[in-house]
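Heads up, the thing below is written out as structure tokens.
The complex appears here minus one protein chain, its other protein chains still in place.
The first chain written gets the first letter, and so on, giving A, B, C, D and E; residue counts start at 1 in each chain.
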């Protein structure tokens, strides 16, 4: 169970309700994920985290689905069970096909493998990779 | 320095040269990254890893640039210095703009933050996220 | 289930009981966490780990609650479910308030985010940070 | 070198200078860490990250030094070289003694050890740890 | 539940059955782990991953049990619950004794501890460790 339980809308303070309202309006849903209900135990963290997620995940140079797939990639690397469940749902809701999810996870698996190999063989960085951008 | 040094083309065995040739042909370059030159100390790992990377990173349901950005996301999460240098170079070579790289890293940062928060607050998985696909 | 099950006091060897007794005496409790009962499958690891934990977590330059909060921070970063459950309980037992736990997790989330950003942007260490202490 | 280099105050846009000014005013210093100068390649990430760090690291239920020590604990767990250098400097600047830093790292080491042991022995969570807060 | 469910032999495509058949023949069993049944949602990843695992885990300079113990060490470090369950079973099936598993996990715990300490104390690499092989 979440450390301080889940705070439902009905019993939430006005400060928390304001965030919940913005989540529902932004995402066009009447559902609040357990993640937010658990963070509500510390309202400042709830508000700040939501505002950051809202800004970061909005369409920009990358579309929202690509951002969701990147979220999935990080969550798989970190073995975060909750995050894998919620961001897999998020990716599917945004139109990810089994083929796309399969390819994301194939890349994630390969990246974790070669990350360990690069470290393990103590490979030094190529001169040409040292100046970029 | 790489554990067993870097094996250059000039001194490589035919088995290793065959992989190097395929890397250069596939990538349309005459440059072999230090990563492959270090793995060449164990030819079976060099060959298997290259064949897997070649297959996984080819265009499919996701385009090669998106795959490179996912590689970058995993490498940043794992703090793999070599991988960050080589896959940042890879992303830039495939046309990533500063705005795109900035957004990828913003998502990666946010995902690492909320992964830690979801774990830290011990959030239980929403029922609706338990059946997917 | 734990790999080798949980070894209860009633059926434990004298070597294991001695550790269990010290845990209960040091912590002023009659409860032994599952962690120790699982480690008891390898008595040398049980004894060594307990002695180290006992020494490290004792009051010193830092008070026991601060140490428990640091334990929580590491456990959230590592996504260790068992450790999060037991050290959250430990922190609450030592007097951590919701506000304190919330602030710890906010710092942990932020640190995981900026760790990924510092790696991702390949930031070089400032000269002034290279000589310290 | 940072992916897009370091943006110095003299050549920064007004949007970036505003953040730099706030960093210097808040921290009562005329020095801007490389971290911020590298993030400035993506001004939205620079601004959002600084605002979050400023809010999270301010004195609250925990004092700033304790927060800095938690930052250090996470950075050591993640093997983030840049973060270790900058937050060790931050902790020392806020008055951490060698004894305090030694105890933080001792706890961090122990937590990483027992995290791996709890996972490795597949320890199930004690019933009493499942309801908290 | 696995993202796309588990694909059983009875309903699998010929492409998937071919992999399942090879797994059962290679391992001399009629049981297919959930891992493979879940990967079957993306047949290319199923095939490639199995072929790599088959090659890497075969007897070579290291015997299969030692390889399984190394798999266990990585899985404990990564807090991968599924992997810990399946590779603990694998190690026991290959003859690992409680004493061996206990020693593996003791080394894994210690390595995770000293990894964090080496990073935390910012230890520079000894000159004599820079040239090896």
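Structural remarks
As a working rule, contacts are C-beta pairs under 8 Å (C-beta built on N, C-alpha and C of every residue); 3 or more make two chains touch, one makes a residue touch a chain.
Not measured: the values here are computed from a predicted model.
In terms of the touch definition stated at the top, the absent chain reaches A, B, C, D, E within the entire complex.
Which of A:6, A:40, A:62 or A:84 touches the hidden chain is settled by the complete complex: it is A:84.
The residue from E:24, E:44 or E:70 that touches the chain not shown here is E:70.
Residues touching the missing chain, restricted to subunit A, are 72, 75-77, 79, 81, 84-85, 88, 104-105, 108-110, 112-117, 119-122 (touch as defined at the top).
Within subunit B, the residues in touch with the undisplayed chain are 3-4, 41-42, 44-45, 48-49, 74, 78-81, 132.
Think of the hidden chain as still there; on subunit E it touches residues 1-4, 31, 33-35, 38-39, 41, 45, 49, 52-53, 56-57, 60-62, 66-67, 69-71, 73-75, 77-78, 80-83, 85-86, 88-89, 92, 97-100, 102-104, 106-108, 110-115, 117-126, 128-130, 132-133.
By definition in this document, only the chains that are shown with their structure count from here on.
Of the two chain pairs shown, B-E and D-E, the one joined by more C-beta contacts is D-E. If you average the Cα atoms of subunit C and of subunit D, the two centres end up 20 Å apart.
Residue positions of subunit D touching 2 or more other chains: 1-4, 41, 44-45, 48-49, 52, 56, 74-75, 77-81, 85, 88, 104, 108, 110, 112-115, 117, 119-122, 130, 132-133.
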